[in-house]
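One protein chain is absent from this view; the other protein chains keep their places.
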Amino acid sequence: MGGAERSERHRSDLCDRTGHELGEMLRAGECSALELTDSCLARIDLVDERVKAFLEVTADRARDQARQIDERLAKGEERRAVAGIPLALKDVLCTRGVTTTCGSKILHNYVPPYDCTPWEDLRAGGSILVGKTNCDEFAMGSSTENSAFFPTRNPWDLDMVPGGSSGGSAAAVAAGEAVWALGTDTGGSVRQPAALCGVVGFKPTYGLISRYGLIAFASSLDTVSTFTRDVRDAAILLSRIAAKDPRDATSLPTPFRNYGRGMEDGVRGLKIGVLRDWLGEGVEPAVKSAVEASVGRLQNLGAEIDEASLPNAEYALSAYYLIAPAECSSNLARYDGVRYGLRSKDAADVVEMNMRTRGEGFGDEVKRRIMLGTYSLSAGYYDAYYGQAQKVRTLVIQDFQGAFERFDLLLGPTSPTTAFPLGAKTEDPLAMYLNDIFTIPGNLSGVPGISIPCGLDEKGLPIGLQLMGKHLDEDTVLRAAYAFEQDLGFADRPALIQEAAA
Amino acid sequence: MTEYEAVVGLECHVELSTRTKMFCGTPNEFGGEPNTRTCPVCLGHPGTLPVPNRQAIEYTMKIALALDSEIAASSLFHRKNYFYPDMPKNYQISQYDLPIGSGGHLEIEVDGQSRRIAMNRVHLEEDTGKTVHAGTTGRIAEADYALEDYNRAGVPLVEVVSEPDIRTAEEARSYLTELRALLEALGVSDVRMEEGSFRCDANISVRPAGQTEYGVKVEIKNMNSIRSVERAVRFEIERQRNALEAGETLVQETRHWDESKGVTLPLRSKEYAFDYRYFPEPDLAPVEPDGEWIDRLRKGLPELPAARRRRFVEQHDLDPAAARIVAGSAEWAEFFEEAVGLGAEPRAVANWMTGDLAALLHENDVSLSGGRVEPRHVADIARLVADGTISTAGAKQVLAVAFASGTAAQQIVEERGLAQISDESELTAVIDEVVAENPGPVEQFRGGKEGVIGFLVGQVMQKTKGAANPQEAQRLLRQRLS
Partner (left out) sequence: MPVEIDVDHVARLARLNLTDEERERFRTQLGLILEHAERVREVAADDVRPTAQPVPQSNVFRDDEPEPVLTQDEALAGAPEVEDGRFKVPRIIEAE
């Protein structure tokens, strides 16, 4: 093997490592930020024509940022955990000067005049942006097929969906196109694609990470969340972006802190409630058996396991499909062709211009939810729909409170199925909505939830295990997830990567 | 002939004079080049979020407290959803069923009679941008296109809604005058109707006297001064009464006040009724003031115009009509109290202020603070008249000169020789001449024609070019002719 080949191998390996490993390597001088960035960009060149994770790759900008980090590294000034590590951002997160489309035609040319707070925090920490990732239009969907531009494919099997709505970010991390990524989780849009792509997806407590600059879908549910290759990386990213933001009135009054502490303390003595109802009808056998095996593994590690239930969770999906569309119908009213984005030409008056712009600019699912939300808020229907749904939300929250009196954590599958073929559910909205049945309760109640890989099905597709904790008890969630991850030693990678590295 | 009664409710919008807008840090300033006072939040950019201005919340609570409204223990912002290009988000953050203030009242005065107008609510919302309808004819319906300026979008706007307790155009005027004075005293708004920082819509219906159900309600918009509200209300009451008398059926509608024609005209009826789809604003937390916060605001309230009016009547013995004017605004009240503090007699100060000074201000179209007259001028004038140094006519001159130049009263009196002649020997010489030159009238007076004394005093005044002290001249004349 010649020297050139070896260095090629070395560089392509870099992009498949974890963020904390790479941080150590950078600070030890074992690689440079530019090498690492180039490694991700090379991987993008190699696979993204097939995976289609990115809407825009910010290569020049990434290299500039990397050179600046390398200067600091050379002077020994760089100690920040995220510095020099390539990151991808879901395209619903505003980036100043970089087009932010939400996967929608209506914002195809929108260049935000400001940065979202999570990216501002990461950028300030030396994080390197490699690009903006594809998603379901305005984060509405569970397969990334609702992007106005193109669907993203699952790196584990290119005929399959990566899940959604943050499918681009999930696929990018799974395929080595970015070391880690941010997505948004409104009804499961990070945990579900993380499960389907075999990576770690962590949705913290609602309000822990600022929503400022997250283009709203459903304000009371939207949560910035992370995609990483392991649990430690999730803690590192969270530590960088979780704090009170004066620009977001719903962000919680919590200071920055280190969320990695106590992560290695194990699960001995932790009380974990298994949501037995979530392992019944509609759940694929492989998912069911992988989750059951995981329960056994945690028990062996010393966790106290018992059965738990959330009796009103079965109504959560119905409540969600009233609350989220209602908020969305209002949040998306601003896309009217007046101030930015698409405008339909030659309309006779402003009403016609609005109607045509929105008719041409929004895709099917977005229109469906706007219609649904508009209807359920309209005169005479509010109490029956939105008002009732908010009451169900109360009941779901009470269920969680009850369960958390007995348990430290709740456990279940992230998604009832593994990745499904493209086009399989696009004609049947209700079938698509069922993908989120186990993730939605966590959004309605705002509790932290993580999805970690817990095995592969018979087709070799990853399965996700979900752990949910109490409000603001991120530490316990991370601690149990870490213990499980270390014990399982999940090391499978998509065939695509093995092929790329070969 | 049936007697009719009008039922009027007023809905006022008050722009708060906070330093920044309601939900973002953009400066809240009137005017400016279009779209130079905006930020991503008030332009409704994707991803931006509102954060309420604490000062605006406090101002709203102060208004509510001053109106004796009840402050809600938990108040919510709602989204009011409708499309209009002057509204960047196509929803307005407003309040719905849980406003900051509910109930209360405003005490008004009409023809010296006090009345309490009950309040419905005091709520906080955000203002919209401004639309210019552009085209050849200048009429909205015929405009070719429209232009949007968002400088005003997001400015904090308080809505003060009265109960339908107002019965006449005069009461409507008095209500607005009183509310404006109250807002001014609180220092929460510029309350300038011409700049749009104080706006008013009126809901008007007419019913046969004694009937308890309301008549058909008509909403009147586009009134740009208190005077135009008064005119519009008067016109509309009359229009509805005439229609009812003629046996016509009124329709519930919105009408537009045409200031130049002095009439209300129906607005183009809407194709679709508005359905605002209110729901709780998920980006904001409830406002839940504790007792301590409310108490602090209550204690910090300044003296309000109604209380000040009562105090001026009691403490300074003013008549109610004068007190209403002098206590009507902070500016006038301060001026009055400063002049009284300099030792002048309160009723005289009030008379000068409400009479000549008010006329001069009106003629020159300036405000009290914008003129050159200071409290010491009025105090000096009142004192100089009281001690007989100058006549009332002389005092009017002094005030006019002071108004134009700002010169001290004493100096004006000296420079213009306005001091009265009260010196007995000097006056006696003039009286001698007058008596000699007017034997006829002198005879008449001596014959018992009392009224002739006025003519003779007039002659003295003429010979002294008005400088004689008329009381003194009369006394000496009577002495001479007795």
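Which chain is which? They are A and B, in the order written, and residues in each are numbered from 1.
The working rule: a residue touches a chain if its C-beta (ideal position, glycine included) is under 8 Å from a C-beta of that chain, and two chains touch if they have at least 3 such contacts.
Here the structure is a predicted model, which is why all the values come from computation and not from measurement.
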Request  = Mind giving the shown chains that are in contact with the missing chain?
outcome  = A, B
Option from A:P155, A:G446 or A:G469 whose C-beta touches the chain left out = A:G446
Note = Among listed residues B:F30, B:F83, B:Y96 or B:F455, the absent chain is touched only by B:F83
Listed residues B:S102, B:T131 or B:S225, member touching the removed chain = B:T131
Inquiry  = Given that one chain is not shown, which residue among A:M355, A:A424, A:L456 or A:L488 touches it?
reply    = A:M355
Message = I need the residue numbers on chain A that touch the omitted chain, in ascending order.
response = 109-111, 113, 205-207, 220-221, 246, 249-250, 252-253, 312, 315, 317-319, 321-322, 329, 333, 336-343, 347-356, 358-360, 362, 364, 367-368, 370-372, 374-376, 378, 384-385, 387-395, 397, 429-430, 433, 443-446, 471
Inquiry  = Could you pull out which residues of chain B are in touch with the chain that's been left out?
reply    = 18-20, 24-27, 33-40, 43, 51-57, 74, 83-85, 131-135, 140-141, 143-150, 254, 267-268, 270-272, 275, 277, 280, 282, 284-289
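Please note the rule applied: only the chains that are shown with their structure count from here on.
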Ask   = Taking each chain's centre as the mean position of its Cα atoms, how many Å separate chain A from chain B?
value = 58
Remark   = Listed in rising order, chain B residues that touch chain A in their complex are 40, 43-52, 79, 81, 83, 85, 88-91, 146, 148, 275, 277-279, 282-285
Chain B contact footprint on chain A (complex, rising order) = 92-94, 100, 102, 107, 110, 112-114, 116, 211-216, 218-220, 246-250, 326-327, 329-330, 333-336, 338-340, 350-351, 354, 374, 377-379, 382, 386
